[in-house]
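A protein chain is absent from this complex, but the other protein chains hold their places.
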Amino acid sequence: MEELFQTARDIHGLYPHVHIWGWPIATYLFLGGLAAGILLFATLYYLKGKENDMPFTVKIAPIFTFIIIVIGLLLLVYDLHHKLYVWQLFTTFRIESPMSWGAWTLVAVSILSLLWPLSYVDDIEKYLYERGWKKLDFITKFIRNLEHNWLIPRFIILTFRKYRTFFAWILLFLSIILGIYTGILLSAFNAHPLWNNPILGPLFLTSGVSTGSAFVMWLSNNKKERKLMSTIDMALIAMELFFIIHMIMGMQAGPEAFKQAAHLFLGGEFTVIFWVIFVGFGLVLPFILEAFELKGFHVPPALPALLVLIGGFIFRVIMVYAGQMSEYPF
Amino acid sequence: MAIEVNKCVGCGDCVVACQTENNVPMGYSRDWIIELARGEYPNLFMHFESRRCNHCEDTPCVRTCPTGASHVIEGGIVKVTHDECIGCGACIEACPYEARYFHPDGYVDKCTFCDHRVADGLDPACVSVCPTTCMHFGDLDDPDSEISQLIKSRENYTLIPEAGTAPQIYYLK
Partner (left out) sequence: MNKLNRRDFIKISGTATAGIAMAPPLTGIWETIFPKEKKPLLENEAIKTPTVCEVCFWNCAGWVYKDNEGKIKKVIGNDIDPHSNGRLCPRGTGGLGMYYDEDRLKKPLIRVKGKNGKSEFKEATWDEAFDVIVKNMKAIEKKYGKESMALLFHGKTGPHFEHLFKAWGSQTMGEPAGAQCLITREAGFIATYGAGLASPEPTDVRNTDCLVLIGNHIGENMHNGHVQEVSALIDKGGTIITVDPRFSTMAAHSTKWLPIKPSTDLALLLAWMNVIINEGLYDKDYVAQYTYGFDQLKEHVQKYTPEWAESITTIPAGDIYETARMIGGASPRVIIHPGRHTAWYGDDTQRTRAIAILNAILGSWGREGGFYFPEKVKLPKEAHPPFPKPKWSWKNISREKHKMAIMGITNEIIDHALPEYKGPYKVKGMFIAATNPLQSIPSQDKIKRALDNQDFIVVVDTMPAEITGYADVVLPEATYLERLDHLRTAHHRQPNVALRYPAVKPKWDSKPGWWIAREIGIRLGLKDFYEWEDFEEVLDWQLKQVGSSIEELKKVGVKYFPRKTPMYLKPGEEYWFNTNTGKIELYSTDFAEWGYDPMPVYKDHGDTPPGYLRLIYGRLPMHTFGRTLNNPYLFELQHDPLLWVHPKVARIYGLENGQEVWLKNPKGKVSSFPIKVRITERIRHDSVFMPHGFGNKGRIFVDGKKMEMHRAYGRGILDSEMIYNIEKDPETGGTGMRNNFVTILTENPHNKKDKES
């Protein structure tokens, strides 16, 4: 029989295992991935010249990303323990710290994702009227006022419109970083075997892009757009499933600590919530619904979209909590 | 640092000395004791380990710090600059030894090998107070130093070597 006792160490957040990151971080991971996905599609289709075929994706969706990123940033700052020093993040750029890339990328993306829709004000207004949200048109009227009457905003918006392609490339690149960096951040923590595998980055990116496509599927009012996104989402879900199986098989084949980490999903506390709620309702069910849609059965597009979004959020929550529980016994 | 576990009695002197030396707030500690027992009565084994930050050579915590608050100073001691720390907790997640904690003032704190004492040529507080003299501190880069010789002469182990952090605290059996 082995007995292990620890004294003088029941500090909040460390005992019985590290648990300093909770729902704020999980929510941010979801929001970051979602924003990355939306922007990825926006810039990608713009660069392919499809801005009029996919009007919601390219012109309207990015304004939501601005709000999403701001909420995400607020959550991150809320989670800091030394909030007044948050500006220190921006006095340096550390290439070996994924969190540093994240901090700078978030700021850059938030600015760009604000400017992008600002330059499509007319299309946004048209979308609002089509959706019946006439009351919100004070926003678009205010932006138009800014653009026409104030010098600096006018200069910025016009410059942006002129060099939109250039900014689209940058934004594309940044959105990929935004989608993948949190996965890389977690996978670098060799203290937590559940996170410590190289698949986590691509998995997070794929999941984020999938939630992005689900978002467009849900809110776009263009039937062709929705159908395209639905098909893309099916492919993304298939990739996610592949990554997940690969990840768990890899852990099972690894050293003892990794096996114990995998056990969290194979009989441990997170088994049901992972396989039934996330994989079942968040991946497989939407996949099936989207397949039906393809075959011609009418499925309300909001349903698979919301399932994917909620699934993506649950996935981040599971990873944050289960990851902190997985550790090397010592 | 080298710690002889065949002598440690788990008294906790190292914990209290560190608290009084470094003004660690009440309810927190930079080092701690674990007791490990194995076997069935009367065939038993037991020893104590005094644990703290291992001041690793391959520090995951310093790598992940977004502001550079976590850094390594000359001699290999890992430290945190309190005014640069934003309290994000990435370094706490990165450490496999759970050596770091949030100080109530907001920044991340941990064992500093009492670098203010080391600069004066003294040992860290825990090493200098231990009544069984089971703790030793010195220059591991120098193969002729007392501590290097001591480690070479005894069966020893480090904590979680498979995590790949190259910890610099050796436990001598």
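The letters A and B name the chains in turn, as written, and every chain counts its residues from 1.
Criterion: a residue touches a chain if its C-beta (ideal position, glycine included) is under 8 Å from a C-beta of that chain, and two chains touch if they have at least 3 such contacts.
Source: prediction; values computed, not measured.
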*In the intact complex, which of the depicted chains does the undisplayed chain touch?*
A, B
*asked:* Counting contacts across the full complex, list the positions on chain B that touch the omitted chain.
replied: 6-7, 9-13, 15-17, 19-23, 26-27, 29, 37, 39-42, 44-48, 82, 105, 114, 116-117, 120, 122, 128-134
*Residue numbers in chain A that touch the chain omitted from display*: 1, 3, 5, 7-8, 10, 84
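Rule of thumb we're sticking to: only the chains that are shown with their structure count from here on.
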_Counting only Cα atoms for the centres, state how far chain A is from chain B in Å._
38
*Any idea which chain A residues touch chain B in the complex?*
1-9, 11, 13-14, 17-18, 20-21, 76, 79-86, 88-89, 91-92, 94, 96-100, 102-103, 185, 188-192, 255, 257, 324, 327-328, 330
*What residues on chain B touch chain A, complex-wise?*
10, 12, 15, 27-29, 31-40, 60, 63-69, 83-90, 92-98, 101-102, 105-108, 159-160, 162-165
